[in-house]
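Just one protein chain is left out here, and the rest sit where they should.
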Amino acid sequence: MIIVMKHDASGALVDAVKEKLIAMDMRTNISRGTNRIVVGAIGDVQYVDIKVLEALPGVESVVRVAKPHKIVARESHSGDTIVNVGGVEIGGNTVQVIAGPCSVETQEQMDSAAQAVVAAGCRLMRGGAFKPRTSPYSFQGLGVEGLELFQNAARKQGLPIVSELMDVRMLDAFLEHKVDVIQIGTRNMQNFDLLKEVGGIQTPVILKRGMSATIAEWLMSAEYIAARGNHNIIFCERGVRSFETAYRNVLDVTAIPVLKRETHLPVIVDPSHAGGKAWMVPALSRAAVAAGADGLLVEMHPTPAEAWCDADQALSPDELNDLMAELKGIAQVIGRTL
Amino acid sequence: MIIVMKHDASGALVDAVKEKLIAMDMRTNISRGTNRIVVGAIGDVQYVDIKVLEALPGVESVVRVAKPHKIVARESHSGDTIVNVGGVEIGGNTVQVIAGPCSVETQEQMDSAAQAVVAAGCRLMRGGAFKPRTSPYSFQGLGVEGLELFQNAARKQGLPIVSELMDVRMLDAFLEHKVDVIQIGTRNMQNFDLLKEVGGIQTPVILKRGMSATIAEWLMSAEYIAARGNHNIIFCERGVRSFETAYRNVLDVTAIPVLKRETHLPVIVDPSHAGGKAWMVPALSRAAVAAGADGLLVEMHPTPAEAWCDADQALSPDELNDLMAELKGIAQVIGRTL
Amino acid sequence: MIIVMKHDASGALVDAVKEKLIAMDMRTNISRGTNRIVVGAIGDVQYVDIKVLEALPGVESVVRVAKPHKIVARESHSGDTIVNVGGVEIGGNTVQVIAGPCSVETQEQMDSAAQAVVAAGCRLMRGGAFKPRTSPYSFQGLGVEGLELFQNAARKQGLPIVSELMDVRMLDAFLEHKVDVIQIGTRNMQNFDLLKEVGGIQTPVILKRGMSATIAEWLMSAEYIAARGNHNIIFCERGVRSFETAYRNVLDVTAIPVLKRETHLPVIVDPSHAGGKAWMVPALSRAAVAAGADGLLVEMHPTPAEAWCDADQALSPDELNDLMAELKGIAQVIGRTL
Partner (left out) sequence: MIIVMKHDASGALVDAVKEKLIAMDMRTNISRGTNRIVVGAIGDVQYVDIKVLEALPGVESVVRVAKPHKIVARESHSGDTIVNVGGVEIGGNTVQVIAGPCSVETQEQMDSAAQAVVAAGCRLMRGGAFKPRTSPYSFQGLGVEGLELFQNAARKQGLPIVSELMDVRMLDAFLEHKVDVIQIGTRNMQNFDLLKEVGGIQTPVILKRGMSATIAEWLMSAEYIAARGNHNIIFCERGVRSFETAYRNVLDVTAIPVLKRETHLPVIVDPSHAGGKAWMVPALSRAAVAAGADGLLVEMHPTPAEAWCDADQALSPDELNDLMAELKGIAQVIGRTL
């Protein structure tokens, strides 16, 4: 059961709700988000009198949520949550395409990538400064310096940025460098300490699906973030592991309608990491938008053949342009804009 | 290596090619299709002089095909193969939606289903007379009587029909009842004797992907059919098995662009068996068409709640109508019609 | 619910039970096995009076079986079923190792293989005359001639034989050539028409698990055979498909204790097809016997390097000898013999 309170309810009002719940033999979890405060009640809710709780000052609604994911469940919030990233809305009527290179390499590369992102009509940029590489001997990203190069390039174009955080100890650097959206990668979907940390701030989070995570587990990982107060969560489907070897991962397009039913939060898709080949990206992108995705996370490099990592999966600026035109058409068919 | 000959090349000309190959120490496989005759040469092709073969009468082209799937490979035939089903083209510019109930139940049900199929603008109808059921105690289909009820209903509406063949011994009944497209189901994708049998006729075949078949294995199963002379093969992606339990199978949308690159044959998608729930079908259908599918195989029942099998995955006639309207829009965006 | 009748109950007694059930609004399925006759009652068993049924002549017991697999369920028969193959018992205290080549090649090869099988202390021999090959251009087995070569070799050594049946139309040939155990392969686990046919005879059947079949589906495929009256079924785990590429299939060793709990029928393991490499076979074989398998199906070839198929997974005669010695030790530890 959750008790939704007005976002400006005072601490005293929240405490009063908490105490009432404790008196009813419940354990509680307080999650202070920017738009609402959610008090979770854990325990045997069978005998709890909802009316008593509804009558408490500051309380907006009391909802019995059957699902184990409480705050992120559609049951707990019937409308679609829109995550605002520096004025760009994710989860609203407009489909957002977040484009950029796999990894930050040089200032020149980032500048030219940022220009291409804007030229294609995208409103957000991606780029990795810390790279999760299978081998310890592969390029591991430029680190903090990469964040700087990235911001230099993006600010000139007025683009909010998305970058992956792997280590809790780097969170301060991400905040200092004003990373607009923190990406939690596939390999960290169940790095619970990292989830708790990004739950403690209000920066929007893109939560990528684990390599073979069930949708139920993925929702619970989002709940880890939400339980600490950060409700600005964006799910990102990026393909799951299968027996097939003709491509990298199988893009789980069914996860899109399933998630849209299970949660009020936005759902985007990464077609680049799913397929692993640039020539697959247009078809997968069209499929994702047609299935109802709220956005895409697409790899684009000014000169793909020279990319320092995942060279064969990045689109060129021209290919991104062409893709945007197609996606605009698909979005219109289902009553959305791009 | 394959030697493509004109579809009207005489037996003597084909024999001459065959003998020449045998003289070159090759084994041969003759596949007489309706549009071309393909002579496969198996063995060490390294030292074969292509010019000698090209010069033989009746030979159109000689192609070294690196892939183990020879006849169905895109390399062996650069254009898209269009499979003609009683005047309806599958694999051409028009996306074809094949609709109908999971199983044939009664004449009334089939009549009303056939009307709904036509009313929605579909040009082909599906229906199962022989049902592969997990349990021996479940309804196994009406059998030959089902084929009759199906044809009665479909002919009134001028609809070619698609139905599943499970047993080699039933092939004659399918031919007698003039089933227009024979479906080979998921569980029989590697029932090689069945593949050989439908390879020996010219009726178009829909070859569904096995529960966890790789694309490479699927192409080889099609090759079994093609090697015997039936080149009218349509691939049907229907979801593959995964660890996820939120839906029945994971629809492998990436298989669509991969197959379109690997083979010249049409590729359709069954969104109903993939997701397993009617509410998922529209999103999956849009995704499939957006990704480049040449058609869909959709379950529609006049009264879904009363369906004898898979009741919760069939669309109602109204839902099919709505879906067709959306798909028309998607098809247009990618330069196709519906 | 099932009604177990004495194996020698007359047709009239069985009919009487059937009529009583029909009068109770049940559908029935009669399965006449060699050791017991099982009458299945399908429908709403809630109001059925078990005592009335138990009192009918010829009835041994009446069991409410909650599982959808009725006849093969442990619930329906608490003891272990022992399948007798020409005097060799599978499913008893002795672990049986069935060895032999992947495919029948020549009389000489089979003769020498049969000698090696006996020399190693094995009591049953395997060999494929009909081979399910991914490619239509690969060697498809010697067919009926292969069965002959196989029986010639095996009879000299007094070995009962196991061979795979792929096509319903070949069943008569298998019966004529007195194949002692009919193997249903992985690709045919849900070839329901084939299952029904082998359900109609009394020859023991080895039912291999489908490439990605759940244990529940596998049990239901066995039920297809049992429902028709053949209760001599042996399950064979042979690895399931996974994402791993370091070996062919992942041997599902957990399936062994799970099956032993779910069914009274014997469970054997094919370590050769699971791993796909001869050097993995000893470790997998030991694991299977240690986990409780009733037997193994192992590929052995007189000269592995010359095998016509799966050359790198066959053991040599010497390797089989060594393996048998190890397995004898493992069997003793868990109170069995080999």
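As written, the chain order gives the labels A, B and C, with residue 1 at the start of each chain.
FYI, contacts are C-beta pairs under 8 Å (C-beta built on N, C-alpha and C of every residue); 3 or more make two chains touch, one makes a residue touch a chain.
Here the structure is a predicted model, which means the values were calculated and not measured.
**Q** For the full complex, can you list every visible chain touched by the one that's not shown?
**A** It touches the following shown chains in the full complex: A, B, C.
**Q** Touching the left-out chain: which of C:125, C:171 or C:330?
**A** Going through C:125, C:171 or C:330 one by one, C:330 is the residue touching the chain not shown.
**Q** Among C:138, C:214, C:303 or C:321, which one touches the chain that has been omitted from the display?
**A** Of these options, the touching residue for the absent chain is C:214.
**Q** Considering the whole complex rather than only what is displayed, give the residues of chain C touching the chain that is not shown.
**A** Counting over the whole complex, chain C touches the hidden chain at residues 212, 214-216, 240, 242-247, 250-258, 261, 274-275, 279-280, 283-284, 286-292, 326, 329-330, 332-334.
**Q** Where does chain B touch the missing chain, residue by residue?
**A** Residues of chain B in contact with the hidden chain: 212, 241-243, 245.
**Q** Residue-wise, where is chain A in contact with the chain that is not depicted?
**A** These residues of chain A touch the chain that is not shown: 27, 29, 40, 42, 68, 70, 132-137, 166-169, 187-188, 190-193, 196, 210-213, 217, 220, 223-224, 227-228, 241.
What we mean here is this: only the chains that are shown with their structure count from here on.
**Q** Just curious, how far off is chain C from chain B if you go by their C-alpha centres, in Å?
**A** Chain centroid spacing, chain B to chain C, equals 33 Å.
**Q** Got the chain A residues that touch at least 2 other chains?
**A** Within chain A, residues 212, 242-243, 245 contact more than one other chain.
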